[in-house]
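Shown below is the structure under consideration.
Omission of a single protein chain aside, the complex is shown with its protein chains in their original locations.
We call the chains A, B and C, going by the order they appear; numbering starts again at 1 in every chain.
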Amino acid sequence: MSSNHSAAGEEARRHKVEGPRKHIVAFVLSLALTLIAFAAVASGEINSQFTYIILIGMALVQVFVQLAFWMHMKDRGHLFPIMGIIFGVIVVFTMVIMASYWVWW
Amino acid sequence: MAAHAHKVKRYRGLMDWLTTVDHKKIGILYLMAGGLFFLVGGLEAVMIRIQLIKPMNDFVGADTFNELITMHGTTMIFLAAMPLLFALMNAVIPLQIGARDVAFPFLNSLGFWTFFFGGVLLNISWFAGNVPDAGWTSYVPLAGPTYNSGHGVDYYVLGLQIAGIGTLLGGINFMATIINMRAPGMSFMRMPMFTWTIFITSALIVFAFPVLTVGLVALMFDRLFQANFFETANGGSSVLWEHVFWVFGHPEVYILILPAFGIISEVVSTFARKRLFGYSSMVFATVLIAFLGFMVWAHHMFTTGLGPVANGLFSIATMLIAVPTGVKIFNWLFTLWGGSICFTAASLFAIGFIPTFVMGGVTGVMLAVAPADYQYHDSYFVVAHFHYVIVGGLVFGIFSGLHYWWPKMFGRMLNEGLGKLTFWTFFIGFHLTFFVQHFLGLLGMPRRVWTYLPNQDFDTMNLVSTIGAFLMGVGTICFLINVVVTSAKARNAKADAWEDGRSLEWTIPSPPPEYNFKQLPLVRGYDAWWKEKMEGKSAMTPAEPPGPIHMPSPSILPFIMSVGLFIAGFGFMYDKLYLAIGGIAVTLICMFFRSVFDDHGFHIEEDEQEKGVHA
Amino acid sequence: MSAHDHADGHLPHEPEKATLEGRNKVLGFWLFLGAETVLFGTLFSAFLALRHNTGDGPTSQELFELPMVFAATMILLFSSLMSVFAVQAMHKNKVKPMLGWLLVTILLGLGFLGLEVYEFLNYIDEGHKMPTSAFSSSFYTLVGFHGAHVAFGILWIGLLILQVLKKGLTVVTAPKIYVSAIYWHFIDVVWVFIFTVVYLMGKVG
Partner (left out) sequence: MKRLIPLLAGMAFLLSACGRDDLSTLKPQGPVAEEQFNLMKLSISIMTLVVVVVFAICIYVLIRFRRRKGDNTIPKQVEGNHKLEIIWTVIPLILLLILGVPTINTVFGLSKDYSKDKDALQVKVTAHQYWWEFEYPEYGIVTAQELVVPTGKKVSFELASADVKHSFWIPSIGGKMDTNTGVTNRMYLEFPKEGIFRGKCAELCGPSHSLMDFKAKAVDQASFDRWVAAMKSPAVVPEDAKIKEAFESKCLSCHAVGETNSGASAPNLTGVGSRETIGGILYNDEKPIEDNLKEWITDPQSVKPGATMPSAKDVGLTDEELDGISKYLANYKIDY
């Protein structure tokens, strides 16, 4: 990860090999997922329960793509970032359950 | 090489303390500030107990009493217990992992000063005449704008918000330190237990404090900008506050107690001259407790009316925490088993911790039984329970740790006689105060009561409890006397002050030089220093040749940034927009300077390294 | 100090020490993002719990306009891509292209922010203010927190551009650029959930 910047020679070569292609693929993927989500709502033809599922699904996939490619989480040496985000997500998940079921008005 | 080093900026006296980025000095700052707030909170506790010494007492008024309980709880948890833990963390962790400093020395200093100014802001409320009075939990609507229109709760919200920034920074800092700064050879499973618990505690801080931040922001918006998060009249939900508070609040309990577990593990194994029994299961239990700690918050809300499904789930989840906790207790007992136990003040506190904490733990399981909790909840039984855990657990742990690491922090051994006197008065006082409170709760005395009617069978036990509180006060004074007496003496502590030290902090002089380790040590196993000693060596094998040591420069910026936030806090509270913007601008400008002007630090050359080091 | 040679060979003394600082910075920042995840998660939870409580104020269906949200989403997505290119340029030690990409990144960020301010002003005109209802409070707090993060990111990356112009790409500035890019992506990730949970789910009802 950050050792890239100092041990630049070898690491930079690895990045050159990778090139921008996978990032553009990630971008196109994100774009498509966004479009599907907006289309599902804009069309207004699908029932709301199913739309929710599509929306959440698209968002989760897109976030996964961005985390993995753009934020380099798929690269080596990201054990603690991954653990950090996963644990954060678990906490958030319990809170979303709380907000959906145990808060009433 | 030296050509690149910049002229050393050395400050003296007060300026040295304001600008220091040395973790050892920051540890001492935390100790002094946390100790000060501990005394303030203790004074509040004594006043609470005096008020409750007899039925229908009028030592303090009802309003004042609610202010006292609120400030006592808030101060003790956020401004005394956590800073005292941070004091020990700062003083010990880099030494235990064989590092020259923490990962972010600048942030470390910033964390201290934001905590300090947050605490000062909170306590200024006493002088402003607007003291928070809705309990340390600040349940809405009582803490909301409608029923609490003064500035009291604003002090709570902003003070905690600012202090919380400091705590969060500390958590991130220590996680990064432990992950990245360990000495060569110190794998995760060779880390001392205290380091492990601090690692997990830091992780809990990182994931729990943002929840509090959001809760406080929402409450602040409700109070200052007419938002409706918790205003039921406009669609808000008061139950939401309870959830948010306890999603933070329960992990907070483990943030407090896990470091105590770590201290006890170190002290017990040192003074029994034995390796910690079941090290790997201890590590696993710590991780498990932390994880489960996030899944049980609603057991504070059994009577809120969440319904049987939630109550059942959270009951069972809560009970499960007893299993890893039990593992820890038995591991300590079996560390002592077969050992050679030496009774110093430090080990007395650690040994006193074990049965006391067990009692706090079992009442915890009792509280987890939701239907029975309908009876215990918000009664004195709960007060007894959490004081058993927090005082009997955490404060005993802190006392134990202070007696244990005092020589390392200050180079002087605390007086053993006074230390033992501290233990016995505090220990007996503690049990007198809180044991009877279990029964007060069961007999029907709700908590947070300003006074109580006569003829309810509460009188005798309340009297006993108050007497105990005084005894605890005496214990604390004994400790203070000990500190004063000790600091008047010459430095007398050896590097391995207790002679049975097991981890790396005991391989370097007491107190350690600025740079801690002249050469970073090579770690060859768990209990690194003990291992070398047992093999007949008198020093660690160095992992690097001696050379100039790079140090970060001191900086006044953290102090100024915190002052900026402090001023902004007042600006928000009293609707002075220019103050709020000005204060935040000060902070941002400091951040700008920090980013633009690189800190190149300075070097301590080899020939300077021995200067001022006490062998 | 010229920009290029610093990153490659000509490092200050004790290179491994300098590396450790960079490594600390990236790791510490990731941990900070873990905290940010929980921070936004809590804001989302509050919003989820309160989003139907519109009281007398407008509901989400009446309020939200998908084209504007879509435009904002696209701007932020592109901006995120630009910062990917900036980091790639940095890895190849091409300072000028890197600065160019960073500049486009913050310009797009400014566009996003402008759109958001315009949107908020519109809502206020329609009687959707902070004190209107629990829905409005939690909406402004959640989306506003995100907007504040964008604003801070713009200031930060702008400052970094100036720093690189002055100091060049060094072992000190490079970790900062890297970390700011991660921050920028994180903001985009949060936005993915905002447009999904707040706007699209709000439009569905």
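One rule holds for everything that comes next: contacts are C-beta pairs under 8 Å (C-beta built on N, C-alpha and C of every residue); 3 or more make two chains touch, one makes a residue touch a chain.
Just so it is clear, the model here is predicted, and its values are computed rather than measured.
Among B:Q226, B:S281, B:S595 or B:Q609, only B:S281 touches the chain that is left out of the view. Residue-wise, the contact with the chain that is not shown comes from B:S238, picked out of B:S238, B:S400, B:T476 or B:S562. Within the complete assembly, B:I351 is the residue of B:I28, B:I48, B:L258 or B:I351 that touches the hidden chain. Among B:L336, B:A384, B:C478 or B:A493, the one in contact with the hidden chain is B:L336. Checked against the full complex, the one of B:V327, B:A346, B:L414 or B:L432 touching the unshown chain is B:V327. Residues 61-63, 65-66, 134-135, 139-142, 147, 232-233, 236-239, 272-275, 277-281, 303-305, 307-308, 311-312, 315-316, 319-320, 322-323, 326-327, 329-331, 333-334, 336-343, 351, 354-355, 358-359, 362-363, 365-366, 368-375, 377-379, 439, 442-444, 446-453, 455-457, 534 are the ones on chain B that touch the missing chain.
Keep this in mind: only the chains that are shown with their structure count from here on.
Of the two chain pairs examined here, A-C and B-C, it is A-C that is joined by more C-beta pairs in contact. Averaged Cα coordinates give chain A a centre that lies 35 Å from the centre of chain B.
Chain A and chain C have CA centres that are 14 Å apart. A separation of 33 Å divides the Cα centre of chain B from that of chain C. Multi-chain contact residues, meaning those touching two or more other chains, occur in chain B at positions 179, 206-207, 211, 235-237, 240, 247.
Within chain C, contacts with two or more other chains are made by residues 23, 27, 31, 34-35, 38, 42, 45-46, 49-50, 53, 134. Across the complex, chain A is touched by residues 179, 203, 206-207, 211, 232, 235-237, 239-240, 243, 247, 294-295, 298, 306-307, 310 of chain B. Partner chain C is touched in their complex by these residues of chain B: 1, 4, 103-104, 107, 168, 171-173, 175-176, 179-181, 206-211, 213-215, 217-218, 221-222, 225-229, 231, 234-237, 240, 244, 247, 550, 592, 595-596, 598. Residue ranges on chain A touching chain B, taken from their complex, read 80, 84, 87-88, 90-91, 94-95, 98-99, 101-105.
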